[in-house]
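Omission of a single protein chain aside, the complex is shown with its protein chains in their original locations.
Let's look at chain A:
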Amino acid sequence: MRGATRVRCAVGVLAVALAATACGGGSSGSSGGSSGGIVRASWGDPQNPLEPTDTNEVQGGKVLDMIFRGLKKYNPKTAKAENMIAQSITSTDAQNFDIKIKPGWKFSNGQPVTSDSFINAWNYGADLKNAQLNAFFFEQIDGYDKVHPDAVGATPTATKLSGLTKVSDTEFKVKLNTKFSLWPDTLGYAAFYPLPQSFFTDHSGWLKKPVGNGPYLIQQYTKGTQMSLRKWTGYKGDDAAANNGVDLRVYTDNNTAYTDLQAGNIDLVDDIPASQLKNVKSDLGSRYINEPAGIIQTISFPLYAKGWSTPQSALVRQGLSMAINRKQITQQIFQNTRTPASDWTSPVLGDAGGFKEGLCGQECDYNPTKAKQLIQQGGGLPGGKITIGYNADTGSHKEWVDATCNSINNVLGNNKACVGEPTGTFADFRNKITNKQMTNPFRSGWQMDYPLIQDFLQPQYFTNASSNDSHYNSPTFDKLVNQANAESNSSQAVSTFQDAEKQLVKDMPAIPLWYQNGSAGYSSNLTDVALNPFSVPVYNEIKVK
């Protein structure tokens, strides 16, 4: 068990109050001229500028999590959303929320964190003109359709979300366009971070060197190469950095990062190359972390395509699910860095959060006889054979796709029943899916944005939802999801979501394959290294010897 030495306490309010009087708002709290106490970690080049509402991948998210704190923060151990800057978020009807923020928080440039920091940031993120990739996170807020009309080519008729109203510097109200009881728990996501005034007054300057309100500040940033983060001494939260800073270095090849770790050139690698999984235990021993992350891999079906749209085809999909020997593949190919899936969420949610092992039941268990029977019952594979689509450029999907097909072929006793179908680039692959050009099953993966069962179900399987790649359409599922969202009691909401999930077993719009683990390795210089539910190292808790 990890993290035994960690002391997390709930004296946040007191700490904030005490620290608030101590801080004069010095513009540069950069500490430590010495090189000691710095964590040297591997990094990948973020794809987009480091704006919170424009960062949707892990590498950029890593940095934002270090330099920002939002209304809520997900507990790195339990994944539970806990108040950070928020003093309280209350609602009587699951639709109108009253958010009070703790006073005294500041950005590292000295500007205060007020309700305007949130309102302006959210308006910026939602505005269509700014073309932010995370804009859809604000779609539940009233007035989103005016600021960000859905149709291609439409022009926004407003620049501010009408659902946001400022009450005072420490309080604002949010009106949602529909009931969504778990909404406050989404507020730990990067898109909801506050932004300082300087973001709006000097945008290009801010992008060169982003300024936030988190435990670290950026000392130096060379795009595409490296970033030096240093502990911010003026930080108000109770989770201040336990080290003096983090140096992130971009590696193009995770093999090189791993070699550098072995040579003592770097302290922390959070992506162990697949080719090294066999050696990693002997190389690093207990300094290798391998634990579940909020990622699930599935095979989705184009339910709009001929052959997959009939009610009977559900039997074929169930049969295919039972024809996949998940256990063997995760052991042989992934060296146990994946766990066979038995529901559509992730173990990081925990039982209280909605993860339920075995929810899928026998439909996700390997059972060759039953599988063959079900496929035949459903009329056989459409056209006598299927392909599984994947992108060939990143992620090395070929191996497991071939293994999965192999498993299916063995069950059906036909070695031409299933073959992999690579697409050259990820962009092209995604385009085909978005444009509904798939005629055969294809690989899909989901990395959670926030640790809620809602995030695993609604975006992927709700009718016309943003990432409903299968174009699954089930009135029963939709009704249950809506009902769950309106539920004011969160445990009741979770169990209603699970009821909705059970509908997926019947229709099987996507076959759950396995839960992906996060992996990391670190040098003997470090202690207290852990991964959070998003499989990102919890940098602020790392101690340097």
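Before moving on, here are some points about what is shown:
By our rule, a residue touches a chain if its C-beta (ideal position, glycine included) is under 8 Å from a C-beta of that chain, and two chains touch if they have at least 3 such contacts; residues count from 1.
Note that in this section contacts and distances are computed from a predicted model.
A single chain of the complex does not appear, and UniProt lists its protein name as "Oligopeptide transport system permease protein", one of "Cytochrome oxidase subunit III", "Response regulator", "CbbX protein" or "Oligopeptide transport system permease protein".
Across A:F136, A:F199, A:W400 or A:F497, the single residue that touches the chain missing here is A:F136. Residue A:Q447 is the one among A:N75, A:Q447, A:S495 or A:N525 that touches the chain not shown.
The set of chain A residues touching the chain not shown comprises 45-49, 56-57, 128-129, 131-133, 135-136, 148-154, 207, 222-226, 249-253, 255-257, 259-260, 262-263, 265, 393-394, 424-428, 430-431, 433-434, 444-447, 459, 466-469.
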